[in-house]
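Inspection log for the structure reproduced underneath, given as structure tokens.
Of the protein chains in this complex, all but one are displayed in their positions.
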Amino acid sequence: MLIRRRTLLTASAAATIASPALAQNYPRKAVQLIVAFPAGGSTDVGARILAAAAEKDLGQPITVVNKGGAGGQLGFTEIARARPDGYTLGFLNLPGLNTIILDPERKAAFNIDSFIPIVNQVLDPGLIWVKGDSPYKTLADLIDAAKKAPGKISACTTGILSDDHLAILMVQEAAKCEFRIVHFDGGAQQLTGVMGGHVDCAFDNVGSVFKRVQSGEVRGLAVTDVERSKFLPNVPCTKELGMATVISSSTRGVGAPKGTPADVIKVVETAFLKAIESPEMKQKMDAVGLALKPMAGATYAKYYADTQALAKKYTEWALKQR
Amino acid sequence: MEALTHLLHGFAAALSLNNLLFAFAGCMLGTLIGVLPGLGPAAGTAILIPLTFSLDATGAIIMLCAIYYGAMYGGTITSVLINVPGEAASVVTCIDGHQMARQGRAGSALGIAAIGSFVGGTLATVALVAVAMPLASLALKFGPAEFFALMVAGLCLVVGLAGSNMLAALLMTVIGLLLAMIGIDPVRGAPRFTFGAEELYDGIGFVPVVMGLFGIAELLLAAEKRQTHMISAELKTWLPTRQECRQSAGAIGRGTVVGFVLGLIPGVGAIVPTFMAYVLEKRVSKTPERFGKGAIEGVATAETANNAYANAAMVPLLALGIPSSPTIAVLMGAFIINGITPGPFLFTEQPALVWTVIASFFIGNLLLLILNLPLVGLWAKLLKVPFSYMCTGILIFCIIGAYGLKQSLFDVWMMLGFGILGYLLRKLDFPIAPAILALILGPMMEKSLRTTLEISGGSFAIFLDRPLALAMLVVPVIVIGVLIFKPRSLSPLRESDVE
Partner (left out) sequence: MRQGRLIATGAMLAFCLFALWQSLLLSLTDRLGPGPGFFPFWLALIGIVLAVALLITTAREPRDPSEGEIHILPHGPGALRWLAIVALLAAATVAMAVVGFRISMLVFNAALVIALGERRWWAIALFAVLGSFGVYYVFTTWLDVLLPTGWLEF
């Protein structure tokens, strides 16, 4: 990381000279950003891009620390237990964080109040897709088939209690149909499963497969959001298809452990927000198909609480089926 | 053939000075990273990704792939010399490779590993060129049911690893399988046998366990014997002798096939082909009792399979955009960061790039051979370092390796614990290899069975519908049944066939 070190040293030097606004003593030294997933994954990539951009505005180096394992639980625990002095921040993945808290067997060492949501970066909406040459041309086709043969049409997720899993439950509730739910471990397995003809459809996120939808290799049936994805303008969203309750996405943002002082939070919020709204960030995120949805302050706090409530309903449903 | 023309163009580009340099640098860096115990190709590749940011796309890919193969080979070096598997797949090489080193034949071991890797990798790449697309589509037909059957077949091969004490081997397998059940179960998605320890949610960390069972145990054994050096035997040869090469020829051939075929199937991972190739070799050999005591065929086949697998795993990646293993997923991430999206359209959209990269696979394999054969002597010289420093040095790197994976001191404790366990098992002559195989295959087996049942809605009849899966399930069970109850009937001429 020799390259990055040099850039950030120059950047922080420039920042400290240029911004007298950092009159309060924070930050005096490097800040850690804990990412609960392994290096190289999509969460990590987004986090690193954000950290590199926000460094300039924060005025201090931001070191990304990967603490992967147990689907994020180890990392989230680390964030919750960190000293609330503003020098340890965390990358919060919703609804991953929520389902871990809501699953009693996971015995999470944290709950929803253990974190202060500061600013959101990415909102990756869910996408229902099938093989490119599949007989299902629209979501209605798929649901019809599921109604005619309850429990026979298979839909796969990227993991038990993932946002994909919850999305399937939402569709089942809204359309009054029943799928045969198959759980894979990640997007690569989903691809093999659907392209190999072993499963009928897949619930995943736009960022993971948007290039394949664009190329025609797979067909996107619906985006589970209130609006269409700008990466997939030809794929309808669930709201316009009449299923306004099927709203599911994976969001990633920055948070801090409970107890971090409000003025520190403000500084962090300003710096990261600036980075997220910058054109370079937009460009980088567009390249990987991740939609930016900056939310900060009260907006993010509300989204955070709402997601927990929504996740609670469907997670409990999923847990009952255990 | 159109492919051939493309390939020739690719060679022209790959042989440019820049690209050659990147390939060379990648091989070297990869080998160095691979030598560090525990860090492995996945972490190593991830670590070196930032280096490639400043390069053009082609150069970056070439370098990353070279790092990948280099890291695979680097793991071999530590496996042979100090019995520490540099990365998970090198475990099998430890079994015979380190024994060879103890007999002063480290040069032969490392040499045949380099040669085998080259042959395996090159042949796999040739096959890739010839049949990438059709093979890739075929590989997709391999679903969870077939995967489950493959895992069961793999476990049955344990019998092939058994050696003299079948009961002990089977017991170790069962214990390995039980340990593999620790973690979040595939059925409910809830922690099982973790007793509240969050760190165990992902299961017993394979890398710390293996580093302990092999590496630490080896150090403990050596310390107890008050050895002055890791290996006391003088290095006899720098390269394998002609006879050794001839002995290994068959092993290399079989290793290539096993590695290649399994590399095409997404999700198999590098350890499975190396184990299977090894067990196959032992089964086929006229003198299977030499295995585990320094049989060069063991090293040859494992390393060949490993490299053939690594090259073949590029097929699902390039042709379908599906990464076969976590390491390849990291590679794929690197591709994407550099603006290249692997997938079926890659061949048509960016043929120049793809074929240049494929051409550089050939070059990379050759470079590895050229780089590493002369260096064998250098690596072997490491053994001259006195034990006090060697042991401490190895431990420093093992600690870093075990900790660095998940920033977890828990993993370091695991390594120590299994180190002591490995020491005891070695002294008491309990075979460790079956437990390792079980530890790897167990979770994959249970998970794929679960997924199969999710797909079939709980019906086992799905196996009747899928002949390949059925065959893979039934044949090995029959074979081991025969072997367990009539071990002598299959090799009546063994005694008199000694060369």
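By letter and in written order, the chains are A and B; residue numbering begins at 1 in each of them.
We adopt the following convention: contacts are C-beta pairs under 8 Å (C-beta built on N, C-alpha and C of every residue); 3 or more make two chains touch, one makes a residue touch a chain.
Please read these numbers as outputs of a predicted model, since none were measured by experiment.
Asks: Which listed residue (B:L15, B:L171, B:L353 or B:L382) would be found touching the missing chain in the intact complex?
Replies: That would be B:L171, which touches the missing chain.
Asks: Among B:A233, B:I400 or B:L470, which residue is in contact with the omitted chain in the full complex?
Replies: Checking the options B:A233, B:I400 or B:L470, the one contacting the hidden chain is B:I400.
Asks: Touching residues of chain B against the unshown chain: what are they?
Replies: Interface residues of chain B facing the absent chain: 39, 43, 47, 50, 167-168, 170-171, 174-175, 177-178, 181, 185, 187-188, 190, 192-193, 219-220, 223-226, 228, 386-389, 391-393, 395-396, 399-400, 403-404, 407, 409, 412-413, 416, 419-420, 424-425, 427-430, 446, 449-450, 453-454, 457-458, 460.
Please note the rule applied: only the chains that are shown with their structure count from here on.
Asks: Across the complex, what residues on chain A touch chain B?
Replies: 1, 3-4, 39-42, 45, 65-71, 73-74, 77, 103, 105-107, 109, 151-152, 154, 159-161, 180-185, 188-189, 191-193, 195-199, 211-212, 215, 217, 287-288, 322
Asks: Spell out the residues on chain B that touch chain A in their complex, using ranges where they run on.
Replies: Contacts found on chain B: 43, 46, 49-50, 53-54, 140-144, 184, 186, 188-191, 196, 198-199, 201-202, 266-267, 320-323, 329-330, 333-334, 336-337, 339, 341, 343-345, 406-408, 447, 450-451, 454-455, 457.
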